[in-house]
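Here we show just some of the chains, and they stay where they sit in the whole.
Chain naming follows the written order as A and B, and within any one chain the residues start at number 1.
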Amino acid sequence: MDKDKKFEDLNFAKLDTDRLDRTGFMEVVFCQGKSNSQLAEIYDTLLKKYGEVFGTRASKEQYEAVKKVIPEIIYDETSKLLYLEKADKKLVGNVVVCTAGTSDIPVAEEAAKTAEFFGTKVNRIYDIGVSGLHRLLKFEKELKEANCIVAVAGMEGALPSVLGGLVSNPIVAVPTSIGYGASLQGMTALLTMINSCANGISVVNIDNGYGAGYIATQINRLAVK
Amino acid sequence: MDKDKKFEDLNFAKLDTDRLDRTGFMEVVFCQGKSNSQLAEIYDTLLKKYGEVFGTRASKEQYEAVKKVIPEIIYDETSKLLYLEKADKKLVGNVVVCTAGTSDIPVAEEAAKTAEFFGTKVNRIYDIGVSGLHRLLKFEKELKEANCIVAVAGMEGALPSVLGGLVSNPIVAVPTSIGYGASLQGMTALLTMINSCANGISVVNIDNGYGAGYIATQINRLAVK
């Protein structure tokens, strides 16, 4: 730990410009809760340093604010990602991002685009929830071939348990807040996944597609090394 | 399980067109969380396949979107159901849908209309909560005659416990989010019903009128077979 390595001190933020060296990933911006002016300054600084920039949970209003300083910034309304990416990125390996239902797609897209931003090749398989098992089994071969599966599900979150019994590689389970009543804004799906009787399943926060895409990238990098 | 049976792959959704054969019920659409364009395409596809279509938890905005492709679609503002039904459906058997209070009616209507869509004859008895027991007892005969009772209640959710001691057929208890404070958005009513000292009571999710109407139909079908 070299505390003298540089970080960019904006006072309200201390951008961790050493992170790429330490972890292999540049700093990603958590947009939620930041003021427009703070966000614009952070995006501007990171873009100048890295030639690209990536942020999660951005509101439309934040997008407009950042757009003023970076006109070419891209905002994906589905995943709430706000980013600018280097051209001609080469995607490698094989990660499957799948969902139980159609309503889980926004979180899945956050995962998929995060993985792609960091160089991972992603195969999307959406709406293969367990109440129609034949749909899932139809994709058994594709699921088995992935280095890592990101499994996104709300409501009771049973999808990862079924996948866990079918494949050999790790599954990163993402509970979503899709549901109502006793779904407890996703806590039920989270608890389901944490208690899975199947093996090879680890869990990230509710709606945390970003986190899952990050981990899938780590695993994929080890596999393609 | 024949994984090669068809499903309709819209990419963002894989419509389970085999479900009617497997379970006796066509696929019903969970509208919440789907985009307008996704929903319109799903409704259009299902209607073409089955000649009718049924969805739950639709917003007014979603209704407007679907209406553009299916002008004759019906939206019930009370129950938030969005559907189009074959004419001259013959309703059979006898299911009672009852509520503890007037404020529980939207959930009860979701249950009742679901059961009717799937061919069940429904007897509605609303506002017979336990704080005025004579109202409930007045309907004792009708309650006893039902093949299944759907009992809908919020706040402390005591209605199913009282019914359970009076009748011989199963009761599907539906907790509602009606209440405030320590009702915990319906969790209290759910816990009450799950712990009932009376027999013959099983429980579905908070505000899940649809699920209760579905199960009542299953039981009613067995009874009228």
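Just so we're on the same page, contacts are C-beta pairs under 8 Å (C-beta built on N, C-alpha and C of every residue); 3 or more make two chains touch, one makes a residue touch a chain.
Computed from a prediction, not measured in an experiment: that's the story for all the values here.
Colleague: How many copies make up the whole complex, given 2 shown?
Modeller: 8
By our rule, only the chains that are shown with their structure count from here on.
Colleague: Mind listing the chain B positions that touch chain A in their complex?
Modeller: Residues of chain B touching chain A: 1-5, 7, 11-14, 16, 18-19, 30, 32-34, 38, 42, 57, 175, 177, 185-187, 190, 205-208.
Colleague: Can you check the complex and tell me which residues of chain A touch chain B?
Modeller: Going by the criterion above, the answer is residues 101-105, 126-128, 131-135, 137-138, 140, 178, 180-183.
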